[in-house]
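Missing here: one protein chain of the complex. Every other protein chain is in place.
On to chain A.
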Amino acid sequence: MTLTNYLVLAAILFTIGAVGVLVRRNAIVVFMCIELMLNSVNLTLVTFARANGSVDGQVIAFFVMVVAAAEVVIGLAIIMSIYRTRRSASVDDANLLKY
């Protein structure tokens, strides 16, 4: 099992996340897809850390986790506030801002 396999897996996960952001309609699910992208980056970082023989990548992965946790707090607060008004978390219903 070479390290390349992990990189390919991470790239696939990242792509699934990115496509999910573009096609899913529920804000919570979109947000989960973004988290998937962040975690695939973590996998990439840890794999490269192993390949380079340094711990930098693993330390960066910790930072990413902390930032992702902060992002969850902010994101859920924003989605919650819009849900309480509209009773819907669909990004298609949020359509007041356009030409």
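Note that in this section a residue touches a chain if its C-beta (ideal position, glycine included) is under 8 Å from a C-beta of that chain, and two chains touch if they have at least 3 such contacts; residues count from 1.
Following the convention adopted for this analysis, contacts and distances are computed from a predicted model.
Considering only "ABC transporter permease", "4Fe-4S binding protein", "NADH-quinone oxidoreductase subunit N" or "Iron-regulated protein A", the record for the omitted chain gives "NADH-quinone oxidoreductase subunit N", by its UniProt protein name.
Residues 7, 14, 17-18, 21, 27, 30-31, 34, 37-38, 40-41, 44-45, 47-48, 51-52, 54, 56-57, 60, 63-64, 67, 70-71, 74-75, 77-79, 81-82, 84-86, 91, 94, 96-99 are the ones on chain A that touch the missing chain.
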